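The complex is shown incomplete by one protein chain, all other protein chains being positioned as in the whole.
So, chain A:
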Amino acid sequence: MTIRTARQDRVQHFRPRTHCLKKLEAMVVEMQDSKSGVKGSEQKLNVTTIPHVISGKDVIAWITNKMKNTTEDAQAFGTMLVAYGYIYPLQNHRKLVMCNDDSLYRFQTPYFWPTQKWFAEDIDYAIYLAKRNIRKKGMLEPYEQAHYNHLHEWLNHKWDFIVMQATEQYKAGKERKKPDRVVFDCQERAYWIVNRPPRRTHSALDVGPERLIDPNIDEKISFDQYRRMNMFYQQAIMRSKVKSSVSLGALVKYITTYKNHDPFLAPCLPSNPWQTDNDSYWTLNMRRVDVPTKMRVERWSFSLFELLSDLRGRDDFKIFLKKEFSGENLAFWEAAEELKLGTASSMSTKAETIFKTFLAPGAPRWINIDGRTMGLTVKGLDHPHRYVLEAAQTHVFLLMKKDTFFRYLKSPVYKDIQKKAQSPEAHNFSPAQLEQNAQSRSPGIHPMILWQQEEEEKAKAAAASAPVDVKAMMSKIDRKK
């Protein structure tokens, strides 16, 4: 029994992405018309004949005629009808596509249509699996068996009911005539393939979050709303905008640079972990890996922002800067980032250390920024807030970008790492191996371990980069003497 009074029914039941369903239903009903609808024929199984079978090409021809579009569009529309579950295929019931040939389909009964309000509940699925278990005498498909075991575990308190209901429904189903029984089995099976798809199949039922307002009702827009809309649009026209040639040019440049790095457009080497359940892509691209991948190194050359955002790239850049003895710019930039993103309580102490280390005249790591910015920053540091170093940080960033970055790209450090970078082979898993991968997924590294590593590295870096206390060094040397 689900608790109904605990959560109040605020009628948050409407799933807006599925509000096309009303129009689809109207179209499916039109297809039933005996004169102008899709022509059905009969299907002959061993001894029974079942009427109302339609062929794919008839459906697509009807859609082309009705919606006045091309065959490809009609085929896509037909596939969507199959994917949503209004029509189901009879041969090859797992593949929910509409083929433009003689393959046979049938309409689904209105009870099993996708609706905006009713979910395909787990308890119904459990009853269906139990019925299927009876029919198939225990030989369920592997994904069905996995679902069955899982449901048995968490719906255990209702399991008696599920078994009882399943056997009753099974017996009641036997009261119908043979062709109806066959049709009913096919209908139910099709419904559950749409609502509980097997592994690695695409599901069209991406419903999104539930909303309070019914998108199907017509909203009356009042006079005041129209007045405000007019004001908004008038102001929008007056605003100055970037020319589309400029913005489109920027977009084209972005696409040409990044198109090989997008996991949707280009294959992800070695394999996309979300698709093949093999996480070598993530382990190869971890934060502190010795040998980064070629794609990653290439990405560092796109802009200084990319180089600094990737922490492994930042490490590399630091090594280069150490060799050039000009690490203070990057150190200041990092310190300013920490101030921006850190806790409010540590802000004043951080601001003081930054001032002492980087900005005070005669500081150990004095950065070379212009006088005006320096003046503004020092004045702001009297009352430090999160963004007090913003101007100085931008200036330093621009310095690095215009000068150090290009030197880095031409440096032996970068060329060395380019040569060392590895390019992993693409995986080529067979379906059996994919199944194996899916079952042996590991939970990965615990975030606490990663955090501890980070802390250790930070402590080491802090110790290493502490300003050298000249007096202590001198006294050590003196003592040695």
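Here is the rule we go by: contacts are C-beta pairs under 8 Å (C-beta built on N, C-alpha and C of every residue); 3 or more make two chains touch, one makes a residue touch a chain; residues count from 1.
In the analysis below, contacts and distances are computed from a predicted model.
Peer 1: Out of "Regulator of G-protein signaling 9-binding protein", "Cytochrome b-245 light chain", "Mediator of RNA polymerase II transcription subunit 27" or "DNA replication complex GINS protein PSF3", which one is the UniProt protein name for the chain not included here?
Peer 2: "Regulator of G-protein signaling 9-binding protein"
Peer 1: Consider the whole complex, including the chain that is not shown, and state which of A:Ile123, A:Met347 or A:Val378 touches that chain.
Peer 2: Reading the full complex, the residue touching the unseen chain is A:Ile123.
Peer 1: From the list A:Gln32, A:Thr353 or A:Gln436, pick the residue that touches the absent chain.
Peer 2: Once the missing chain is taken into account, the touching residue is A:Gln32.
Peer 1: Going by the touch rule given at the top, which residues of chain A touch the chain that is not shown?
Peer 2: These residues touch the chain not displayed: 1-5, 25, 28-30, 32-33, 40, 45-46, 48, 50-53, 90, 106-112, 115, 118, 121, 123, 130-131, 133-138, 148-149, 152, 156-161, 163-177, 179-187.
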